[in-house]
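Note that this complex is displayed minus one protein chain, with the remaining chains in position.
Note that the chains take the letters A and B in the order they are written out, and that residue 1 is the start of every chain.
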Amino acid sequence: MAATVETSGIAPVGRRALRAFLRNPTAIVGSLFLAFVAMLSLMAPWLYPEDPLSMVARPFLWPGQNPAFPLGTDSLGRDVTAGLVWGGRISLAVGLAATCLGVSFGIVVGSTAGYFGGRIDNLLVRLIEIFQTLPSFLLLVVLVAIAQPTIETVTFAIAIVTWPTVARLVRAEFRTLRERDFVTAARALGFGHIRIVMLEILPNALPPIIVTASVLVATAILMESALSFLGLSDPNLVSWGSMIGSSRELLRSAWYLSAIPGIAIVCTVLSINLIGDALNDALNPRSPGIE
Amino acid sequence: MASPLLDVRGLSVRFPTGSPVIDFGFHIEQGETVAVVGESGSGKSLTALAIMGLLPRRAAATGTIAFRGVDLLALPEKERRAIRGRQVAMVFQEPMTSLNPVMTVGRQIGEVLRRHEGLSSAAARARAIELLDLVRVADPHLRVDDYPHRLSGGMRQRVVIAIAVACRPSLLVADEPTTALDVTIQAQILDLLDRLRRDLAMALILITHDLGIVGQWADRVVVMYAGRKAEEASPHELLAHPVHPYTRGLLAASPRLSAGANYRQGPLEEIPGTIASAAGEPGCPFVPRCDLVQPSCRVAPPPLVELGGGRLVACPIAAVPEAVHAS
Partner (left out) sequence: MLLETHDLHVRFSTQNGALHAVDGVSLGVGRGESVGLVGESGCGKSTLAKAVLRLLPVAAGRVLFDGQDVGTLSARDLQPLRRRMQIVFQDPFGSLNPRHTVESILTAPLVVHGLGDRQERRRRVEEIVGQVGLSSSALSRYPHEFSGGQRQRIGIARALILKPDLVICDEPVSALDLSIQAQILNLLVGMKRALGLSYLFISHDLSVVRFISDRVLVMYLGRIVESAAGDDLWQAPLHPYTRALMQAVPDPARRRQAPALSGDLPSPENVPPGCRFHPRCPLATEICRRQDPAFRELRPQHAVACHHAEA
């Protein structure tokens, strides 16, 4: 009898995806840059133990003028390098936390709607639509303005404007996956709803969620920067956006003050998007990256 | 004797990962129906694509595919395109995906006529209605403006066939044309293909896995296994006296309605293992599943032995008359 198992030697999906991801040069570039930014941010308390808001030198030192302050100082004599490192901390923390919150909530709402369907689905879809029809940045500004700009409220507000994207995606995935035979089999075997959702369907819906989440981190960083630029951020913390915001009147005289944090934002967002693209290729079973 | 309409010799299809068709050959005369029978992985569909010149880019085909004496594999793509669709046409298995969902049936049929025969839109539409009538679609003047999703599976396959025969090809390649259809519809479609073959004087290559279809509709049968020809015979000979162990196993393993097998009378005969089990071995690909293996089988694939009456078998037991008659 056919007890022979074809040994095609294909690794499980996750490991296969990782290998495909690591073969992608843009993924490597993106990951390396992001790792560099993350490392600097994590080491900020050791690299620049002093508060980045304290005035440490003569104002308007241009980059390269004084080797102690490689990226110069701003109009109040604050170290731009220190600001950049500490600001990266805020940008990444807000980006990651807001995405985690938004994705978690989006998964809960989207999977409930997609799995149960019917009236629950109708209700939740209306809710999603309400949030999606509101202009998201305006909503964000209003939320932060009402709730006082602290790092927590900014994070929370960004999560509130991003979850509907995730919910929509998860709902669509669940709606197709719940019709698959292996889910029917699970129901016929008497599996509970939570088990089916968590162990049968969700693992199969993860690839697109991961890809979307990576892009959402970039979006969240941009949102945080935009809020800070408008002054809607914690006044006691430096972020890339607030650095640009506070120097926007000096754009003609000291353009480096806006350009340096601007470049940091662009490069970070770009590297995250590169990672997202590579993840999409690696996790998408139809892409030629994996057989 | 005149050369056959299509003569395939020594055809191999190679992919970077392996060769799904190896040294395969057969021929077909004008107006004839030849069935190519095999399971998935036998290379039968790739053979069809090679004849059509529709192999994926990664694949390389060697050998000769002579159509009216001209080797298609040696032709430049431009000249092949002129033959494809016009003199040689194909019907695919899945009528749903071989039609364009956003174009009406009439436009899709007309498109072929406009491209190959330069008909005007009005003339193409009139011909499309005629063709729908030819493939026995009821109310063709109404159906011509329908989109594919409005039609049933059987109707869609009729439309696909109408597109294929629009330019009156002399060879039609039908790759599992009824596998996706219901039993009663399958019979209608096979009948239609046979009628078109007769009325349009076409030759028909019927690619199938169903030995019953072969017996009812083919003039000659070629059995493929793992990319090679295992046996070739008339359907009557093949079904009554199969010689190759694979053909014999296949016939024994399929419960036939007329034979009336029931589980209470005992199990079906089985061919053990799967088609993939001999990949990479030098000898006959059927060795791991065969119960008549001889030492020579493991060394090299057995050559085709001619048994008379156009019958070919790639197995050393064919040379032993008792073995042939015992079956």
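Following the convention adopted for this analysis, a residue touches a chain if its C-beta (ideal position, glycine included) is under 8 Å from a C-beta of that chain, and two chains touch if they have at least 3 such contacts.
Keep in mind that what you see is a predicted model, and the values were worked out from it rather than measured.
K.L.:
For the full complex, can you list every visible chain touched by the one that's not shown?
P.N.:
Taken over the complete structure, the missing chain's partners among displayed chains are A, B.
K.L.:
With the missing chain put back, one of B:Thr62, B:Gln188 or B:Gln294 would touch it. Which one?
P.N.:
B:Gln188
K.L.:
Of A:Glu173, A:Glu200, A:Glu224 or A:Asp281, which residue touches the hidden chain?
P.N.:
Answering carefully, the residue with contact to the hidden chain is A:Glu200.
K.L.:
Among the options B:Leu49, B:Ala230, B:Ile275 or B:Leu304, which residue touches the chain absent from this view?
P.N.:
B:Ile275
K.L.:
In the whole complex, what residues of subunit B lie against the chain that is missing from view?
P.N.:
Subunit B touches the missing chain through residues 39-40, 152-155, 182-188, 190-191, 194, 209-217, 235-236, 239, 249-250, 253-258, 260-264, 267-272, 274-276, 289.
K.L.:
Name every residue on subunit A in touch with the hidden partner chain.
P.N.:
1-8, 10, 12-13, 180-182, 184-192, 195, 199-200, 203-204
Basically, only the chains that are shown with their structure count from here on.
K.L.:
Express in whole angstrom the distance between the two chain centres, defined as the mean CA positions of subunit A and subunit B.
P.N.:
Those two chain centres are 53 Å apart.
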